[in-house]
Structure formats: C-alpha cells, structure tokens
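Complex shown without one protein chain; remaining protein chains in place.
For clarity, chains are labelled A, B and C in written order, and residue numbers in each chain start from 1.
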C-alpha cells in the first residue's frame, strides 16, 4: 500500500508532559475508565467527507488544499487512493471506525447503474482493507443534498422523479452499508425543508418524508440490515428551514407518523447550537426520551450563524457531553463521529492529524472528568436532595398520580408558607471547574 | 362610571385619507371580508397586564408611566378602577375581548383564601360591567411566574409545596375564567424550564408537568369548563431554557404524555422569532397539525434577543399570519390577543390608543391582503401546479403508500433524466408586494 | 450580437395593475420624483458576479444553474459571451450601470502577465459594447478573496508575497476601472480579518492594511483616477472576524490611519444586519459622518446567520434606505448595486429578470414613499418639535458650548421638576404605514 502521510508515524499516547504535538496527551486507548477501556467508551469515527474530501472551498474562496490522493486522473483510481489514504490515516491515528456517504467513496457514473457499479467496486476494495485491520464502519448514509436534482428536496421534493431517485439512492446506500458491516445508517435531511413558505405545501412534504422513511424501514428489514437507524437533526443551512429542526421537532415528527419505534437520533454539537440549544441539552433531551443513538462530535462558534464544524476542543462541552453519554450507559452501537473539518488556513495534510488529536484528547479529558463527576455523585447527590420532597407524603402522591387539584388546593391552603432552597448554580459551576482542572491528579 | 381617558373619544373608522391619528384607517369592523365581517375575523383582545398593568420598568429603569387608575390607596379600589379603565378602553377602542392573568385583576391578600376572595369580588365587578356591554373574555390564565415561590418553576418546581400552590392557583383561575365566560384557558410556562442542567432532573420535571396538565384537564371537565385549553410556547426568557420551546417541541411533549387531544396552542409572534422561526412558520406548523388555537399578535425586533412585545405594525408579518388563519378557517374560539406593550418612551396614556390602533390597522390590512391572495388563488395555483406530479402515475402510488424502494429504484433507473422547475421565489415575492400595495383599490 | 435571453423582451413600466410578471409595476424610469427622474435617483447597477457568474453552488450542493453563455470551450470566448449576455440583460432590463471584480470579467492565465492581458482584452471588448449603449461602469474592484493565496488575507496576509500580489492586482483593477470610466472603486476586505487570535498579530495586520490603502490612494492619484474610493464593511464571513466590521469600525480605522479624507463607504443591507444593525442605522451613521458613498442593495434573512444576499423586496427596508439617501441629497457618484443572487431553487435564467424586477420595483416604491414623507415633513416636524428645548435659553448655550457643569448644576437645582413628552413610536409607525400603503394614490 502506498503511503500518503509518510512524514507522520503512528500517533501514540505520551501523556500530558510530552512536547510532541503528534502524540496524544490524554487519550490513552487502553486506559480503563470505570468498566471499560477508553477506546471502548470513545468509539471514535473519522468522517470520510471532511477528512478526505474537503478541499478548503468556502462560499468566497476556491479550494486551497492539495491532497496527494487526488493525483490520479482516473476517477476510480482516485477513489481507491482515497481509501488507501483513509486506512493509513485510521491506522496511524488509532481510530477504529469510519462514516461515509455513498458519494464520498465512489465517483458517479453516467447512469445510476454505472454509479452503483462504481460503488460496488469501491465497497469491495474497502472490505479488503477492512479485512486486514480492525477498522469498522460506524455508519453509512446517502448524500441527498449535493446533486442539483435535490434542489427542492429529496423525499420532500415537489418532483416525483426526485423522490424515486432518492429512494433508489438510499436503497443502494443501505445495501452498501450492510455489506460493510455498518452498525448504523443515518438520515440527514439537508434539503428536506423549504426556502420560502410561499411555494411550499408543508403538510404534503412531511407526509412524503414519513412515507419515505417507512419504506426505508421496510427495506432495511427486508435485506436484513439490523443496524440502528438514525435521524440527524439540523435547524437550517443549506435550507432556510429544515424539517428535522432539533431533537424535539424530530421526535414530534416521528411520533406523528408512527416512526418513533424505528429511529434514534444522531446528534451534532454544532447543529444543537444553531438551533438555540446547548449540546448537552440536545443530548439530555434525547437521552430521557431514549433516543440518544450516536453523536457527531464537533463544535460551533457561538458568534457565527452557520455550521462551522470545528474540531471539538472545548473541554467544558466534551465533559458535559460525556456526562450524558455515561448516564445513558454508553451509546453503542453509536459512536463519536468527527463531523469536523480543519479550518481553511490549516490546509496542510498534517493538520488533519493535529485536528483529530486535539479532538480526541478533548474527548478523553471530558470522559475522565465526567466519569469522576459520576463516581463521586457530586451532581447526583445534589439533585437527589433537591427533589427530595417528591419522595414521600403528598410529593409521592403527585409522582404516582394519585391526587387531584382539589386535594392539592386543600394542601396549599394548609401550607401557606413556602420555603425554597437555593439552586446553587455558581457553587456547582465551581465544582465543575474543580473536577475539570484536577483530573490529571487522580 | 368615572372616565380615565377623557381626552379620547370613541375611535372610528375614517379611512386611509383621514389625518386623524385617533381613527382607524383600515380597520372597519363592519366591512365584509369574504363570508364574515372584519370584526368577526379579527377577534381582537386587549391584554390586561400590558395595557393596564405595565408601568414602563425595564431591567435598568424604574417605572415611568403614571396611570390615573392607580390613584387609589386601597388595593381593591385600585383594582376596580383598573377594571373601569379597561372597560372604558374596550368601549372607546371598539375591542370586544380581553385576556387576563388572575393576578392582573385582583390584588393578593395575606393568605391564599383572602387572595381568592379578592379575585371573586373583582370577578363579580367585571361581570357587572360585562353585562352592560358586548365585551367578552377571550381567555384567562394563572400567573405562575411572578411570585418568588415560582423561582424554580411551578408545575416543574423541585419543591412539592410549590406544585400544590400552582395547582390551587390554576384551579381558581379556571373557575374564575369559567365564571367570566372565558372561551379559552391558557398555560404559559414561563418558569417551566431550567437555568442550568447541572442541578436539573429534566425527565422528572417533564413528567410532573404532564401530571399537572392531566389534572387540569380533569378539573376543567369536572367543573364544566368547555372552553379550549391552550399552551403557549416560548423558547427562553425568563429561564435559560423553557420546556415549551416552540410549537414542535410542545407537540412532542403533548404526544409523549397523551395530552395532545386536549390542547391546542396559543402562538405568539415574538416567541416564534426568539425560537428561530418566522411567525408564519409556527402558525403553519400548528395549522397542519390541527393545533392552531389562538394568537398573541405582537412583533419582535429581529436584532434584539429578548421578548420585546412590540405592537404589530409590519404588514408583511400580519398578512402572512392572516393567510394561515384564513387557511385554517379562522381560529374561533381563539382570537388575536395584543400581547404587546407600548415602548417605554411612549409613556402617556394616549399612547395606548395609538399603539392599539396601529396594531389593529396593520391586522386589518393583513386580513384584506391575505383574503385577496386566497380569493385569487395566486399561491394555491402555483403550489398545485408545483406538486402536480404526485397526482397520477407513480406519484399517486407514493402518495397513497402503494410502492416500495424496489419499485422506486426500477422507476429511477428508467427515468435517469430529471427535470426540475424553478421555485420562483423572487417572482412570488413580487406578487406578494403587488397584492400588498394594491389592496386599497379593490 | 447573439441573444441569450431570447424569450424575454425589454421590460417596460406597465403600472401596478398589469398582470405581466415581466413588467415594472412601480419603477417608471421617466417619472419625476422631486427634482429628478426616477432613473436618476435610482442609479441601479447589476452585479457581474452574482447575475452572470453565480451557478447555484452552496456549501452543501453543487452548481445547479445552466447558463447559455457558458457553452463555449475557450475561456476567452466564454468571457466575451458573458459580456454579451450582460449587455443584453442591461438593455432589456433598462439598467444603466454595472459593477465588477477583475476576476468576474476575464479568466486567469498562467501568469499574472497573461491574466492582465486577458483582462485588457475583455476590457476593450466591454468598452466597445459600452460605446453603443448608455451603460456605464458604477464601480470596479479586485477580487482578493477567492484565490487560495489569499487564505490568510491579502493586504493583511502574514506572507509578504501575498501582499505584493494583492497590490499588483488592485493596481491593475484600478487601471481597468479607469479605462471603463468607472465612477467608483471599491475595497471589500473579505479576507482581511482573522480566524483565530491565537496566531494573529492584529496590530501589525491593521498597520499593513492602512499602508496598502495609502498606496492605493497614491496610485489612484498618479494615474488620474478621480472616482470615489469606497470601503465596504462586513462583520464576518468568510472570516471569523473581519476588520471592516461595520460603518463605525471602519470609520475608526480610517481616522486612526489618516485615511478618512480619501474614502467613503459602500454599505450593504445584509452586512448591516449581520453586524447587529438595521440597514437604516448604517446608512444614517454613515450619512451624518459624511461617509455615505454607495449602496449594495440587497436583503438578509433576520433568522439566518450568514450572508444570504437576497434581492430586496421588503418595502419597509427600501423606504427607510431611500429616506436616508434623499436626506443625503442623493449618493451620486455612488449608486444602488444589486449585490444579490437568485435563490438556488430559482435556477432558470428568466429568474434573473424576475428578481431584478422585484428589487427595482421595491426600490421605486421605497423612493416614492420616502419622498412623500420628506415632502410632508412628517418626521422632520416631529423631530424639530422634539428637540425644541435646545434652540434657546440654556439649551442654546449647551448646543453652542458656552456652559459648564457648575452652571448646569445650578440650573438643575432650580428646575427640579422635569417633564418629558412621549416619543410616540407607535404613532409614528402607524404614520409610516399610512404613507406606505397610500402611495399609489398620489
């Protein structure tokens, strides 16, 4: 196998005192955190599109990243070189999962048939490389947003031919994901939304979207794909409004159309903040509704109104995310997909390593801190105490639904003087800081 | 009855050429729009709290508005004077509905019992005034956010005594609303949310919130309140996060807890935009889910991140809102509540008239424009044509659920060449402008 | 000359009752508004890049717009076809100005020399077409943001070679603009800013930016370019932060480096709102500082956090913009450049006409309304009255700087009772609506 990152050798854990930028300071895959090794908690995945496909273009600038695996004229050769580069990267970085869209891995042909054959050939190529490694497919998906035919949506397009094409594409992507042993299949409806309500039949579009997903569920069963099905919420961009706005909106949709038993959610940090929520909020809301399926671990810029997809380096954010994940008992078969891209000025291939290292270390720190917070029950104990009044007496009656407004009024009349206790937010924030900045000692 | 707005006489419709600022230019209650008079389309309501209770305080400034009905030492006398002022205002403005919180109309006493007796007395006083007029109660609600006891929430408080008090308060507010013939009862959960997840058991709080609402439904049935029950979504403020974030989130909650058959929504323009949606979006999403119950008609400032509650004067916004309302077949028994306050620098009593006139005229214009858009079917025809491919052939099969991924793939393979049509957004925006600026001619 | 828009004939003014979507309803170039014809007030310009260069790509989708002038293999032939299409469009639309970046009009060659020769050839080609028409160049500019070399900035790059290239490019663009009789030259520093402060010497970058602009001023003088020099503020995007954040920031920069006498500003609606200001605010602030040079007339979406560059159709916005322009005595030699692009779903060539018509009509309405507001002095009279206390007595002393804190304290002690008057915002908003919706009658 040719080598594309010849100036980078395998990244090792060297601990926080190392001065080697190409080493992990905190992510030690074999370190045991609670009942699992760090690598089993943190099922990291590399995103094919951003890591091997992003070339630095933005809306005002053209591509500025030169990737050696692009130096092949033949599209299929180029696709295979990209796969080679990917597996070299996975190995050197020590990441055991990848995620992909159908169109990331294989070039389109003249016809859908040819496109599918290309996909099959590259799929076989990937499988061969997987055989010689412990790299697995976390999830696959179909890209239903880039092609001009999806201008008005895919499953929600006003054009029936587009709906059919989208169906054909998801069908094939699901087959390929199955073939690669993918543990999940993701739906991100980047074009399922609208630009203006003036020309939109929202009800009909949502109905169609649901029909599409029901067919997908049926087809998954038919071919024996037993992986988890995931929807990825995002509020806007590229569309003015997207139907899977946030976790709650997606949940409402799933329930509305009797789809909720089939799907969990793939939650992205930057999509959460674009929707007006903290990352932790979206994870928490999904968790308590048993919908926390997988995570796109990245980071937004709170002062920028678009999807910046930065690598996650804010340890507050990773800590609180890992807290929800641990509370959820992990997210297997989901994982942590780096849906993140290097900044445009970080255009050198080695920056891909720096960026993933930065993100993996930040997640590792977050995991360790969250684990200690949970082990010491610092928040749990506070919360248990805070809601204690619901554990007996009238509180228990409320919690068990054995009381009504009349009884409650009588109780209220007899308990005029109400005494609350402080929520102690600032103290808890200080406690969080203590755990964050003390972690390395333990 | 004493007169509080003696310098203002009844506001009349004088048409767009009038130079009298204290007249309606567009709102002509008797004008027939389609099958109803304008006054029956636009079931305007005045909000007791903002119009008669707001004194201009903001977070950096103290009260700057002097209201003559405050010039009474005795709290009950003051409360009655406020009611007098309100009815004088309703009559002079020609508005036939009002909305209130329990605490807007009557002063609190030393005990809950005394508070309730105060409420009863004022309720009788209001009823007497209602008898002599055609003013009705659009909706009542309980203020569960102002009192310090609600610091940690009401139905979602961590303190069982607070839950009980909130129940008692809603029980009484519902009785009073029934007594006043209120056509709806509203729940706005201003404190049902959290400041920080560090101390919050979100799942338990949502469970309790649902229990509370179930008890409210049960109690309404028990006392024979047959009005509509409404939840009013808002994403944040005063809390960092509120549970009824937006229409979709509220719908998810209602479905989650089998409450959706009992509630519709009261949608506020400014809450929509704080949640990242257009007002029309929230109305549309509610409408297609049969949840459009009533409207708090006001306006935000898209560059300000808090609830500014301006009077609605943007005719684009009122037009698109009225469009959804007409599509909904009206919103009766709901209405259009001016949940809007005069700007702090508009501190004179007469500004209350100017502000309501501005809002009523903007709504009247919106109604007329929307009606003509619908009558001419300019948008409907465009949309019908746009989705035409779903009305026969494979499109019809999709729409009727008679097809699967395999068939769709086959179809897609046979229909490689896909042709979309333009969505014509700019043309439609020009059409909207034509209807907006041409209305007076018709 | 070949015809590219053969299905569209010249757009005529047909008045508001016309049902022809390809006609002006409000823009009547020959109509006299005050002392000038509408076409002389509204010096509209078409933007080469968006109108002839935009192909519909966004960050998640590839190009979806097919333009007939692209059907030429040879780059120079293609460039000439684009110019032909542009002039056909200008003529049919009746727009008399255009704006361009150097890279919009001519393809890059292998070397800077060849690129410049290409530019010269196309410039001659354009001049020939200009000769046969009354189309003029409103402004030219250099594209210092698209090429990968500008990744770290142009004048503010950390790389001296980039600074030199940017200088060479501006030099040439200025020569070409002069050759085309351009009435202004614009600087938009899309890459002059930073992605992260961690690697940025902000002070040095600003110094360099100023040095660059001083050289530009000097070179303009040297070659006899007497047009207006303009800086275009924008807060962010593509960079995380741009140095010309808004009008005030740009003014501070110009003053800091003794550049303020040489530059005015080119103000864009969507950049204003991205910066947290209304469009009117930025125009007003520039106007009172004598810096209102020219306008990029478009429209943002207040709920989207990126530069959407919609065509301006909100007549509130165009009215208040025209109000500032009229107050400024016009903006000649500046104009109204449609820095706007059709929405991606409006991908047909005819949408370019619909979009410009929508924008031109909205500006024409805005102009007429603003003119009537000014003629009737409705706002001026209110303001004059509002500040009347500064026209004599102690007010006059303050306004003429003849008083100090001691005297003011004495006065304050003697005038304890202070009486303010209402600001009447709601009444004024109603008045604005009256003028807006009554315009067609006059």
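Here is the rule we use: contacts are C-beta pairs under 8 Å (C-beta built on N, C-alpha and C of every residue); 3 or more make two chains touch, one makes a residue touch a chain.
Note that the structure is a prediction, hence the values are computed from the model and not measured.
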| request: Give the residue, chosen from C:146, C:277, C:343 or C:356, that touches the chain omitted from the document. | output: C:277
| said: From the list C:7, C:73, C:131 or C:404, pick the residue that touches the absent chain. | reply: C:404
| note | Note that chain C touches the chain not displayed via residues 111-113, 148-149, 151-152, 157-165, 167-168, 170-172, 195-204, 206-208, 211, 214-216, 218-219, 235-236, 241, 245-246, 248-249, 251-253, 255-256, 275-278, 280-281, 284-285, 288-289, 320, 379, 382-383, 386-387, 389-390, 393-395, 398-399, 401, 403-406, 408-409, 411-413, 415-416, 418-421, 423-425, 428-429, 432
| query | Which chain B residues would touch the chain omitted from the figure, given the whole complex? | reply | 56, 58-64, 145-148, 150-152, 190-191, 195-196, 236-238, 240, 274, 301, 303-307, 343-345, 347
| query | Which parts of chain A are in contact with the chain that was left out? | reply | 16-17, 21, 25-26, 273, 276-278, 302-303, 311, 313-316, 342-343, 345-348, 350-351, 354-355, 357-358, 361-362, 365, 420-427, 429-434, 436-441
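Operating definition for what follows: only the chains that are shown with their structure count from here on.
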| Centroid spacing, where centroids are CA-atom means, of chain A and chain B in whole angstrom | 36
| field | Distance between chain centroids, defined by C-alpha means - chain A, chain C (Å) | value | 40
| query | At which residue positions does chain A touch at least two other chains? | reply | 148, 151-152, 195-196, 236
